[in-house]
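Omission of a single protein chain aside, the complex is shown with its protein chains in their original locations.
After this line comes chain A, so read on.
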Amino acid sequence: MIYLDNSATTHPHYEVLESFQKVADQYFANPSSVHRFGSEAERLLDRSRKQAAQLLSVDPQEVIFTSGGTEGNNMAIKGIALQHQNRGKHLVTTLIEHPSVMEAFKALETLGFEVTYINVDQNGKVNPEDIQQALRDDTILVSVMSVNNELGTIQPVQKIGELLKAYPKVFFHVDHVQGLGKIELSVKEWGIDLCTLSGHKIHGLKGTGALLMQKHVRVFPLLHGGSQEAEVRAGTENLPGTVAFVKALRLLHEDHKQKVNHLRRMRTILWEGLMLRDYCKINSPEDGAPHIINFSIPGYKPEVIIHALGEEGIFISTKSACSSKQPDVSAVLKACNLDYERTTSALRVSLSTTNEKDEIDLFLKKLDQTVENLQATMG
């Protein structure tokens, strides 16, 4: 199997599964229970939070463990909107956000919030000045992703954070689900108030993740109940999942530079391979994140190519897995102003540090064969 759909999800590391299994078995007590067994579970949870905080350069109380990216994004966006609506009801985001951001904003529009959706350039990049121009007296939130999940475009999050420092009333949320471990990001220095992370994109497990929330930030909780997670997210803690997430974070930080360099090398090999093929048009910007390449094969239905490659044990995707069930046009590519043919024929290859050169070579070979085979019927 050659797995090249790592932006959708990744293969959990063996050590992560091992930790999950051990904690689920040996520390199954409820961390809120009074007895010693519960107190051990609580201590393990505290340790996990401290380690996560250290790896992410924030304070332990700024780490809220969640069930993943979708929850983190919803908690941040709806949480800020509902908590601070008396300061203003205007929100700002971009046209190329993940559905869990986009739909949260759409839902808020039905509650009377006003949302400005900022357009992007041809590479899918947002201009910080456009954000600044959209700000009003009643703006309370700006939400921009760090890396686009379809194109791999890196957004100028640092610049946006810097310019928002002059607007103390505006909270800044970054969906960092695709960026974690792939690009640098500093919550503290870049003025990011809330930052969404997910475990299963970094070889952790589904149903795990965190929202980083700086100390001064208050949100209206999505889940009310017990006083877990600083009363921001009620519900018995998912200790095995949390430990697994933090373990995945630690493994991510080991030899981090080498891993990113490896990813870059793999991406370059793939990039150069696709450039040589006349039937391919690369949609991703060259200076994008080191793990994503989006390209179109105009004239060919992407699903057909994916199925054909699937027969060979090679797995790639069209657009974001979360939007795949909707109509054919990629909203992200459309926002980049690409022509109809390209927006309906886009494919995404997303790499992990475990991918090797021979896999890329084989993928390119099989892609050629697939296109050749299909030419008769579709081309």
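By our rule, contacts are C-beta pairs under 8 Å (C-beta built on N, C-alpha and C of every residue); 3 or more make two chains touch, one makes a residue touch a chain; residues count from 1.
What we mean here is this: contacts and distances are computed from a predicted model.
Not every chain of the complex appears here, and the one that does not is recorded in UniProt as "Probable tRNA sulfurtransferase", selected from "Nucleoside ABC transporter membrane protein", "Probable tRNA sulfurtransferase", "Iron(III) transport system ATP-binding protein" or "Response regulator". The hidden chain makes contact, of the residues A:Thr10, A:Ser48 or A:Gln178, with A:Ser48. Among A:Lys247, A:His262, A:His291 or A:Arg348, the one in contact with the hidden chain is A:Lys247. Chain A residues in contact with the hidden partner, per the touch definition given at the top, are 19, 22-23, 34, 36, 39-40, 42-44, 47-48, 51, 54, 57, 61, 165, 186, 188-189, 243, 246-247, 250.
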